[in-house]
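A protein chain is absent from this complex, but the other protein chains hold their places.
What follows is chain A.
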């Protein structure tokens, strides 16, 4: 009884210490949020005002969302690009994963090795030829090009292949004996069985696409096409010293995704742990 109580106290103590450490991780976000509510002259007042003396929240956010660099437009761009990339990538990956795991054909093994090889190529080593290619086939500076670029990540193929391999081959064989073709088996037997894995991959792909800065930076030129990260950077370099506005933009860039994350938290964390995947 006594040792049990002591263990409880120790756990409470460790929890308290860990809580203090976690503040280190959250404080920059808290500062960002509070600063976005302030008037500009109060941003750097020291000691830090954790409760704004003078509220300017509505004006700040109005400026960010509907000012010279209207975030509603960038939101729409980001939503469009992220959703379409996620949908196409999930479909293409699931098809390939099924092909590599559930259909036995000689070329499959070799082609899988090729795909595995491309996984090791760092994306930045191929930016220049991609850029030249895009300039020449008219995919430069438009959303379609950006979506195509994000849709052929082989990571999804690897992840989903693992799960398709867990689907018993007997299911497939017996469906085939019953006259089922591969497209039918894929769509109505195999895919439903790995639906949670597809959902996890989709959430991850959505987050990565939403946060991607490098590809939009290189493959977009027109302001009106910018996605959130690129707009965020543009906004910062143009707003210069207006830190309250910059923080309102940062909050706008971070919080919606945070909500997606907190809702899908379990799948995101499990997916990352399971596949050991990294954007």
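One rule holds in what follows: a residue touches a chain if its C-beta (ideal position, glycine included) is under 8 Å from a C-beta of that chain, and two chains touch if they have at least 3 such contacts; residues count from 1.
Throughout what follows, contacts and distances are computed from a predicted model.
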item: Hidden subunit of the complex - UniProt protein name among "Multiple sugar transport system permease protein", "Cytochrome ubiquinol oxidase subunit I", "CidA/LrgA family protein" or "ABC transmembrane type-1 domain-containing protein"; value: "Multiple sugar transport system permease protein"
item: Contact residue for the chain not shown (choose from A:86, A:101, A:200 or A:267); value: A:101
item: Hidden partner chain, residues of chain A it touches; value: 10-12, 14-15, 18, 21-22, 25-26, 28-29, 31-32, 35, 44, 46-48, 92-93, 95-96, 98-109, 111-116, 118, 120-133, 148-149, 151-152, 154, 157-158, 162, 165, 168-169, 173, 181-182, 186, 207, 210-211, 213-214, 217-218, 228-230, 232-233, 236, 243, 246-247, 249-250, 253-254, 257-258, 261-262, 265, 268-269, 272-276, 278
